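Please see the structure below; I have some questions.
Left out: one protein chain. Kept in place: all the others.
Up next is chain A:
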Amino acid sequence: MIQRPLLLITAMAVILGILTAGCGESRDPYVGTYRSLQPYAGKGHIELTLKENGEATWKLEGEKPVKFKWKVAEGHLWLYTREGGIIHVTPSEGNKKLSVDMTGEWNPSCPAHMCLYFERVEVR
């Protein structure tokens, strides 16, 4: 006979373990500031800053910065908007370049008409 309190403690430990295990891969290789290769919306370049704590900012010249959360999964970056939208980002060339898929859906390769390219300008 297994004691119920023991089983409940085990169950709680399993829940906590599961929740802490779901934090994703290390962000360290991708932390830094990236700049769009092309000007956006006729205004200027976008600066994308990925911080270690999982926060990110998207700053278009002349506009207010937009905040995100981000994570790494299977070598891809996932940016989460406040409303729950997901932007999929694919790093390349040793994480020096990023392809940002603006469709909001996952695609095997970034669609040319909805893809923004970034280059790393600062490593943290």
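Annotations for the structure displayed:
Here, contacts are C-beta pairs under 8 Å (C-beta built on N, C-alpha and C of every residue); 3 or more make two chains touch, one makes a residue touch a chain; residues count from 1.
Here is the rule we go by: contacts and distances are computed from a predicted model.
Per UniProt, the protein behind the absent chain is "Cyclic nucleotide-binding domain-containing protein"; the candidates were "ABC-2 type transport system permease protein", "NADH-quinone oxidoreductase subunit F", "MucB/RseB-like sigma(E) regulatory protein" or "Cyclic nucleotide-binding domain-containing protein". For chain A, the list of residues touching the undisplayed chain reads 1-2, 4, 7, 10-11, 14-15, 18-19, 22, 40-43, 58, 60, 63, 66, 69, 74, 78, 80-88, 102-108, 114.
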